[in-house]
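All protein chains of the complex are present and in place, except for one that has been dropped.
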Amino acid sequence: MNVDDTTLRALAASLKFRQMRQEVINSNIANAETPGYKSKSVEFEAALARAVDVDHDGVMTAEDEKHYKLHTGGFSSLEPEIVESSNGVVSDDGNTVDMENEMASMAENKVMYDASVQLLNKKLALMKYAIINEK
Amino acid sequence: MSIETNGGLRNYLRNFDSESWSKSSDIGKKFESPNISTDFHNEKMDIVHDTPKTFSQMLNESMSEVNQLQKDANTAIEKLATGKNKDISETMLMVEKADIAFKAMNQIRTKVIEAYKEIMRMQV
Partner (left out) sequence: MDLLTSLKISASGLQAQKKRMEAINSNIANAQVTRTAEGGAYRPKEVVFGSEPARDSFAEILEGEMDEKAQTVHVTEVESSNRPPVLKYEPNHPDADEKGYVAYPDINVMVEMANMISASRSYEANITALNTTKQMAMKDLEIGR
């Protein structure tokens, strides 16, 4: 059990990205009637999965700085993508915000955020327990 | 082979292999199909004599199991964080299992150390 292991870093990164996602959802909801506004979304799961190497695709090193590294915990270079979500909803004035979609995404984001915080707490509590009970 | 049948108990004891029994981790299965038949009077029936696992071996195995549980919990958390697995309850359960196993192991360690100290205190 490492104080700085991959899991903790993945959890911390997911917290940060979910905050970003919440901000973008706020923006979408506030601009739900602005003409010409395109609905946006934050995509971070794929990048995070690569950095964590969840599927254990093997240890591959990268020579060029810009190439993705697998499982080296390269979290510092992790950047989420903010893309225009293609939900196909276009109203007359060019606005593509789908309100129901945004509310659903917001609910899911909140639940996953809470779950991440709780898991983080559990791991930290276990570490503290091990330290305190070291007689 | 059921013990309730006539002479079943003797048959069972005759066919009992203590070595493979102590090696096996799934004791329930062993009761249903003991494999090697040995004579009732054979010395192989001496169970105490033939337990292959030492105490330290058992401890080591338990610790690697606990470690494996921790690793599995970590993997489950990573899968949840990256969206590969959306089932929160499963992840929570695995983390909780790993937690409990670790805490139990910690208690055992405490007890073992206590027992050791107790023994060292014994006056020869």
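Letters A and B name the chains as they come in the text, with residue numbers starting at 1 for each one.
Convention: a residue touches a chain if its C-beta (ideal position, glycine included) is under 8 Å from a C-beta of that chain, and two chains touch if they have at least 3 such contacts.
Because the structure is predicted, anything quoted here is derived from the model rather than measured.
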Visible chains in contact with the missing one: A
Missing-partner contacts on chain A, residue numbers: 15-16, 18-20, 22-27, 29-35, 37, 40, 79, 82, 99, 102-103, 106, 109-110, 113-114, 117, 120-121, 124
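One rule holds for everything that comes next: only the chains that are shown with their structure count from here on.
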Centre-to-centre distance between chain B and chain A (centres being mean Cα positions), rounded to whole Å: 40
Interface residues, chain B side, partner chain A - complex: 70, 74-75, 77-84, 88, 91-92, 95-96, 99, 102-103, 106, 110, 113
Chain B contact footprint on chain A (complex, rising order): 1, 5-7, 10-11, 13-14, 45, 48-49, 52, 54, 111-112, 115-116, 118-119, 122-123, 126, 129-130, 133, 135
